[in-house]
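The structure appears right after this line, and notes come after that.
One protein chain is absent from this view; the other protein chains keep their places.
For reference, chains read A, B and C in written order, and residue numbers begin at 1 within each chain.
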Amino acid sequence: MQRLEPEQIAQRVARDIPDGAYVNLGIGLPTMVANYVPDDRQVIYHSENGILGVGPAPAPGEENPELINAGKQHVTLLPGGCYFDNAESFAMMRGGHLDIAVLGAFQAAANGDLANWATDNDRYPPAVGGAMDLAVGAKQVFVMMRHTTRDNAPKILEKCSFPLTGAGAVRRIYTDLAVIDVTDAGLRVRELYSGNSLEEVQALTGAPLLPPE
Amino acid sequence: MQRLEPEQIAQRVARDIPDGAYVNLGIGLPTMVANYVPDDRQVIYHSENGILGVGPAPAPGEENPELINAGKQHVTLLPGGCYFDNAESFAMMRGGHLDIAVLGAFQAAANGDLANWATDNDRYPPAVGGAMDLAVGAKQVFVMMRHTTRDNAPKILEKCSFPLTGAGAVRRIYTDLAVIDVTDAGLRVRELYSGNSLEEVQALTGAPLLPPE
Amino acid sequence: MIDKTMTSMTEALADVRDGDTVMIGGFGSSGIPLHLVEALRLHGARDLVIISNNAGVAEDGIASLLKDRLVRKIVCSFPRSAGSIWFERLFEEGAIELDLVPQGTLSERIRAAGAGLGGFFTPTAYGTRLAEGKETRVIDGRGYVLEKPLHADFALIKGDRGDAWGNLTYNTAGRNFNPIMAMAGKITVAQVNTIVPVGTLDPEAVATPGIFVNRLIAVEGEDHAAA
Partner (left out) sequence: MIDKTMTSMTEALADVRDGDTVMIGGFGSSGIPLHLVEALRLHGARDLVIISNNAGVAEDGIASLLKDRLVRKIVCSFPRSAGSIWFERLFEEGAIELDLVPQGTLSERIRAAGAGLGGFFTPTAYGTRLAEGKETRVIDGRGYVLEKPLHADFALIKGDRGDAWGNLTYNTAGRNFNPIMAMAGKITVAQVNTIVPVGTLDPEAVATPGIFVNRLIAVEGEDHAAA
């Protein structure tokens, strides 16, 4: 079976980010998506701490210690970008002004439920950040994750076993095996990477998959 | 009996505006208060449409058509002033950030109720503006009005007969006859203008007055 | 390339439909997108619901929409200014519905829509006629009224300078309702005095981030002649 590397998943997600979109990329893997958006598309990146128009990392020595993104990395501002406070930043999210949020996930379910903020380890302190606001607010939530855990257990399930980030939030799931849409009829495979059969992917998925239309 | 002119009431109110206060002056008579605040006190005037640090009227020909106060008069901005949107402006009011609001009134009651936005004329369309927000929000609400109607009927009552602007909102009433505090014990005369007796003022007041302490 | 600028007022409002809810920025004579309002009048959509702080004076701005009887209902804090003859006439005739909202509640309801909230408890109007029929609640000893968000199909706003991404600054007190209405419109159309190149505006001083603005159009010179 064909398993994409994380960079390749990012590349695949990037193909679906349209010109002119306002996009929030979650911490971690999703951040890589920005590297692969074609040059002829202008995408405006939102950072939850109060930036629109996030630009690339600054040259070494050029960092402004206050100018960081949600992942606490030094960034720059594109011409046309601007700053605002946290309440306005989350008004953008919750108010439905962002076109796309790309989020990592522990689990995603056939009904669109998303689990990406907590496992059931009670000793380890929980943290949620802006994940729940993105889940309810962005016009489209794309999940980007490995199809299975390290032990090959499915992460796409009938029902999430981990605590939810948002109910019915997910629109599309990009994994290292396939691209899957969450539809009213259930999970529909949108794309199988070359060499992968529906049966093979289904075997690693905890909920029924509908074939590509 | 001694009846103050409106300018004199404004002058009397101005004496009680402390240095450094953030003050909103209602449309109409209260606006005159600014003319009488002593020069050695620095007072920052708030205008509900989004100004802190409202300055005097501009010289003729110097008007900026966008720079008006709540009464739609052309104003200027003092050095140190700034602009903000209407939601932030009313956050300042409702959030208890203004020290004093000076408001005109149709009626004020012994329990602090204020009526200054509507009479019972149903044919005439109602308008409320920012009066209700000031009534609930300012740390102290001062009412400035004639003690009686043109027909010598009392405007200070046990209970307002006109629709309320706010319940229990008023802290102090400045009229052309006296200064009266709204206290838990009832209306207490704080000051009788020279020549006015408590009995004379009581005769023109629709609720019991306690003597000055 | 992102370019939200329009070539004409007509294009900017082409898809307004009968019955739409339209927010119009401004306070008194300040910060009103008068050219957009005139374009809306010429467009001719009827049965509009207008959300604005005032109801227009003389024959201008919102008053011109009232005069042409394009407005079914107005949501407003202060409809009755000196010279609001068209509003007063229609109100007396019973030809317009008025939803009177305290100004701070009006602006907070507009912001709540833009911010994706389902409602909020405000102390304003508690115990008054304007709270009648509304859900109230005493919280920590203080009375509050539950108020719902105010959404709009279109928000027509006026900025001072704007760029092709839709970033806006304002001229002094012309800011008023414009930034919050920008957040609450399904489609937000901004009339500006000047369009400047992207990257020109100070990123610390942008009062409306471009994400809230869908369309942008410059008027020649300042828009005060008609005010």
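As a convention for this text, a contact is a pair of C-beta atoms (placed from the backbone, for glycine too) under 8 Å apart; a residue touches a chain by one contact, two chains touch by 3 or more.
Since this is a predicted model, take the numbers as computed values, not measurements.
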| query | Can you list the shown chains that the hidden chain touches? | reply | A, B, C
| request: Tell me which residue among A:5, A:40 or A:66 touches the hidden chain in the full complex. | output: A:66
| query | Out of A:80, A:166 or A:206, which touches the unshown chain? | reply | A:166
| field | Residue ranges of subunit A at the interface with the undisplayed chain | value | 47-51, 64-69, 72, 77, 83-87, 89-90, 93-94, 118, 123-133, 136-137, 163-167
| query | Can you name the residues of subunit B that touch the chain not displayed here? | reply | 19-20, 22, 42, 44, 46, 52-53, 77, 79-84, 87-88, 90-98, 136-137
| Hey, which subunit C residues sit against the chain that's not shown? | 108, 112, 115-123, 137, 139-140, 142, 144, 148, 169-170, 172, 202-205, 207
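Here, only the chains that are shown with their structure count from here on.
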| field | subunit B-subunit C separation of Cα centroids, rounded to whole Å | value | 29
| field | subunit A and subunit B: spacing of chain centres that average the CA atoms, whole Å | value | 54
| request: Give the residues of subunit A that touch two or more other chains, as numbers and ranges in rising order. | output: none
| note | Within subunit C, the set of residues that touch 2 or more other chains is 111
